[in-house]
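Removed: one protein chain of the complex. Kept in place: all other protein chains.
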Amino acid sequence: MPGAVFRRGDRVTLRTVEHEDAEFLQRGHNDPDVAVPLGVNMPENESEAQASIEDHEGDNLNVSLLVCLEDGGDPTPIGQVYLMDLHHTRPELSYWLLPEYHGNGYGTEATEVLVDYAFNAHEIRGLQAQAFAPNDGSVGVLENLGFEHEGTLRDARFRDGEYVDVVWYGLLREEWEDAEVDD
Amino acid sequence: MPGAVFRRGDRVTLRTVEHEDAEFLQRGHNDPDVAVPLGVNMPENESEAQASIEDHEGDNLNVSLLVCLEDGGDPTPIGQVYLMDLHHTRPELSYWLLPEYHGNGYGTEATEVLVDYAFNAHEIRGLQAQAFAPNDGSVGVLENLGFEHEGTLRDARFRDGEYVDVVWYGLLREEWEDAEVDD
Amino acid sequence: MPGAVFRRGDRVTLRTVEHEDAEFLQRGHNDPDVAVPLGVNMPENESEAQASIEDHEGDNLNVSLLVCLEDGGDPTPIGQVYLMDLHHTRPELSYWLLPEYHGNGYGTEATEVLVDYAFNAHEIRGLQAQAFAPNDGSVGVLENLGFEHEGTLRDARFRDGEYVDVVWYGLLREEWEDAEVDD
Amino acid sequence: MPGAVFRRGDRVTLRTVEHEDAEFLQRGHNDPDVAVPLGVNMPENESEAQASIEDHEGDNLNVSLLVCLEDGGDPTPIGQVYLMDLHHTRPELSYWLLPEYHGNGYGTEATEVLVDYAFNAHEIRGLQAQAFAPNDGSVGVLENLGFEHEGTLRDARFRDGEYVDVVWYGLLREEWEDAEVDD
Amino acid sequence: MPGAVFRRGDRVTLRTVEHEDAEFLQRGHNDPDVAVPLGVNMPENESEAQASIEDHEGDNLNVSLLVCLEDGGDPTPIGQVYLMDLHHTRPELSYWLLPEYHGNGYGTEATEVLVDYAFNAHEIRGLQAQAFAPNDGSVGVLENLGFEHEGTLRDARFRDGEYVDVVWYGLLREEWEDAEVDD
Partner (left out) sequence: MPGAVFRRGDRVTLRTVEHEDAEFLQRGHNDPDVAVPLGVNMPENESEAQASIEDHEGDNLNVSLLVCLEDGGDPTPIGQVYLMDLHHTRPELSYWLLPEYHGNGYGTEATEVLVDYAFNAHEIRGLQAQAFAPNDGSVGVLENLGFEHEGTLRDARFRDGEYVDVVWYGLLREEWEDAEVDD
């Protein structure tokens, strides 16, 4: 059973990651459709997934939350969102959803809730995120949220047998505020 | 099931925090309506909530108690009170209630019981408490208990996307005694 | 129960190695028909098998996966594949299947999935593998995958009471790509 | 011999605290004329002074520097400055000089260099400092630097046999910038 | 006395970092003219400098070397070069010289020797480096070496009291080879 609600969107919640979520997270982290776009290229067994949850307990610099679909019954975990390096000027955002939940706007909704939390709760100048050039889905979510394309590091990662560019996006506080007003 | 009664008011009790209370505390600590006014801005999973309870076992400098509503049946946990740094000249008081229990005077009652315990059981000169300026509810409780406004630290915390003042309140022993007489 | 699916072939999957797999792995590692061709000549108790799994948790330089037969019901573990020294120019591949599963092409299928993973996910120049000269089965799998015979180290190992040659095979990236096209 | 120069004023430098400085620091920390105004009321032996230096090595949240008088020959250590909780919205500043160096403006100069460093190098909203009401010297230095009096916590510390008020001062970034322009 | 010569340029050598170099490195790491452009904002005492040298002993993923001026007599240490994350697709290069040695092309020479070492000794796709936008000297060295400007992360660091852009540069292997031919 997923943990306590930390922040809430229209259709999804961000809930705390509990020990019982190791199996769900492990399934996502090993699935090539999830892991390859994230740049993850090693298998993870359940014990490593469990250790990763426990290692982050008490960590005040990184946030990891479960994305859950709330449709009346029990919440259904469908992905994960992260904020890394909250002590940096622009912490880094990333996220993944299980492939069967793509295409419904859940990714945009979950990351929007996370972005609002980040700017409301932390004294940060902005957020940043990276994507691999061909990964259009991820880029689309970032652009929906108002992130600006700031650079393209050529051939900076290796995946699917070839070098791919790493595309950097950034969102400054005033851009987030403007987007809030537009909502 | 909440723990043993430690101190008792008219409608609420302050009860010991038991291992089984981790889930209740976790729910409160993640709820933005509870956590943001307290200045808490990170998620807490159940294991962290449990560790926090266990880490304070044997701690002689801080007191944490469950606020429970006693209305005949089983006691219902509705919040938490703290006293921090009991070895200081003026230890610090804080508290929270679940939002659905606001507005009934339970906060004033629970903190009054705690303040009486603090002055009766400990050789302290006074108590202090801080609030964020816009958080009127919390300030009201402090003023009900006779706390004096002693200072306003400008822009000393960040919440809800902006800097807020931290307001300090203090209650000296003779002020508490005078208030006792008035009751 | 085997762990999460990491990569998938037609009939077999490569799944993460879980703590519960120690007994299966131990059975293979002690069976002379499995161990002798691998050059393993010492007994392994279950605690050693368990330790070996745990010692590789968090290891980013070596990959070990369970080969599972997927035939509708629960997955059946039938062997193990490894990639060693992923930071080397040509990491080393090895594998074993329980004897009762030899002769069905499962070895070729499992190693082919592993080879594809290795070249797609890692910036390697090639792969290498060693076999003992008389071990035709293993050599056949390597040759099916396009590996080239690159050398024969005379009398470099001892097994079955005599010195045997160690035969080295290598597969370069362009050879793997050409083989991919032919598929 | 004092450590490397970290920041430089007209007559004093702020230098890194080295293991060899334990004896100097210990002398200051035990001297009632230094320690009482700081609220320090326990003895410190040289081993404790040494441990305190070593415990802060690798600490990224607090800064401690030696104030050295530079008058041509070898630098002469005359006091210490601190910044505490650099991850807070308003970190806290404190300092002390050996009594024989009071009254020459060295305290104002050293803390001014520290304040400039704090605002230039760290993304902070402001700085805060506390003083005991009767300690005019310390308050004078804060007011020279543009700090505003923000509150007086009554009877919040005990020294010299009686309760004393704790006076809080704050300096916001724009106030520091304005003071810079005035220089 | 600086350590063994690792690589050699016309006027400078890159030498191994020895325990005796802690004092020199500490002086550089505390000097605002060196540290601020590198993004270093905390003091470092000699013991921390020493620990940093020792912590990197046996580290195969990062290279740190002393830049020494060789002008006939004993070698004179004038700065430091680093390669970070050699297991990444594009490791990161950085360097500093003491201010009194700027403007003589020593920085270009030292980093050119390091770049040649990086591409000759390691199977890397490219190198990357970051600079703060206003730091023209550093950018000039990168452009001299053929690095391409790949992106500008807006307001991504804080220095000298304001947010500054982080400018990313990259050099791919074929660009390095072309530049070699041109020499």
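Letters A, B, C, D and E mark the chains as written, and numbering starts fresh at 1 in each.
Criterion: a residue touches a chain if its C-beta (ideal position, glycine included) is under 8 Å from a C-beta of that chain, and two chains touch if they have at least 3 such contacts.
The model shown is predicted, which means the values in this text are computed figures rather than measured ones.
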Among the chains presented, those that the missing one touches: C, E
Candidate in contact with the missing chain, chosen from E:Glu92, E:Glu109 or E:Glu123: E:Glu123
Missing-chain contacts mapped onto chain C: 89-90, 125-126, 128, 148, 150-158, 163, 168, 170, 172
Missing-chain contacts mapped onto chain E: 3-7, 14, 16-19, 53-54, 57-58, 60, 63, 65, 119-123, 177
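FYI, only the chains that are shown with their structure count from here on.
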Reaching chain D from chain C through chains that touch each other, fewest steps: 2
Partner chains that chain D and chain E have in common: A
Where chain A and chain B overlap in contact partners, by chain label: D
Chain located farthest away, centre of chain A as origin (C-alpha): D
Copy pair chain A, chain E: interface residue numbering same or different (half cut): same
Taking each chain's C-alpha mean as its centre, the one farthest from chain B: C
Turn needed to bring chain A onto chain D - CA fit, degrees, nearest 5: 180
Whole-Å gap separating chain C and chain E, where each centre is the average of the chain's CA atoms: 42
Distance between chain centroids, defined by C-alpha means - chain A, chain C (Å): 34
CA centroid of chain B to CA centroid of chain D, Å: 33
For chain E, residues that touch 2 or more chains besides their own: 89, 125, 158
Overall pattern in which the protein chains touch one another (line/ring/star/complete/other): other
Full enumeration of touching chain pairs: A-B, A-C, A-D, A-E, B-D, C-E, D-E
